[in-house]
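The following block contains the structure, expressed as structure tokens.
For chain A:
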Amino acid sequence: MIPLSWFLYLSAVLFSIGLYGVLARKNAIAILLGVELMLNAVNINLVAFWRMGNLALMTGQVFAIIVFAVAAAEVAVGLSLVISVYRRHNTVIADELNLMKW
Partner candidate 1 sequence: MNFWTDPIKVLYDWLMSLFGGWGMAEPLANTLVTLLGIVVLITIALVLDIFLVWIERKVVARFQGRLGPNRVGPFGIFQPFPDIIKLVIKEDITPDGADKVVFNIAPVLSAGSVIILWAVLPIASRIYGVDLNVAALYIIAAGALGTLSVIMAGWSSNNKYALLGAFRQVAAMISFEIPMVAMLLVPTILVGSMSLNAITQAQVDGVWFFWLSPLGSLIFAISAIAELGRSPFDLNEGESEIVSGYHIEYSGMKFGWFYAGELLHAFTFGGFMAIFFFGGWHGPWAEEYPLLGAFYFVLKALFGYWVIMWVKYTVPRIRIDHMLAFNWKFLTPLSFALLIVTATVHVLMRDAAFWLYVAAMFTSNLLLGWLTVEILRSYTREKREAVPSAAHH
Partner candidate 2 sequence: MIDASQVIFLLSAGLIVVSAVMVVSVRNLVHAALWLVSTLFGVAVVYAVLEASFLAVAQVVVYIGAIAIMFIFAVMLTRRDLLSKSEQTNANWVWALGLAAIVFVALAFIISGYGASLNRLPAAMPEGYDPISALGNALVSPEGFALPFEVASVLLLAALVGSVYVALNKAKE
């Protein structure tokens, strides 16, 4: 029997690590890796609240599934953008993609 708080703290730790990855990494692909960690942290929360709440209400699990779909779509589009950028500029370092900056 695991109390709700354990899941919430685990999720908070995972979310913060993901946030650090998004902010600190240079490589665009590594930034997307951090985003995946954050999405998973959210999913742990959703499923934990489903389990601890009313089991007949499937909202938590349904939301987690929709997060799966969104994550898959996000990674597919994000990585294809990264590959496209790599073809044009021969780099995937986010700092070097500064065409829009002046």
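As a selection rule, all candidates are chains of the complex that A comes from, given by their letters.
Quick notes on this one:
Following the convention adopted for this analysis, a residue touches a chain if its C-beta (ideal position, glycine included) is under 8 Å from a C-beta of that chain, and two chains touch if they have at least 3 such contacts; residues count from 1.
Not measured: the values here are computed from a predicted model.
When the candidates 1 or 2 are screened for touch with chain A in this complex, the one that qualifies is 2.
Residues 1-10, 12-21, 23-27, 29-30, 32-34, 36-37, 40, 43-44, 47-48, 50-52, 55-56, 58-59, 61-62, 64-66, 68-77, 79-84, 86-87, 90-95 of chain A are the ones that touch candidate 2 when the two sit in their complex.
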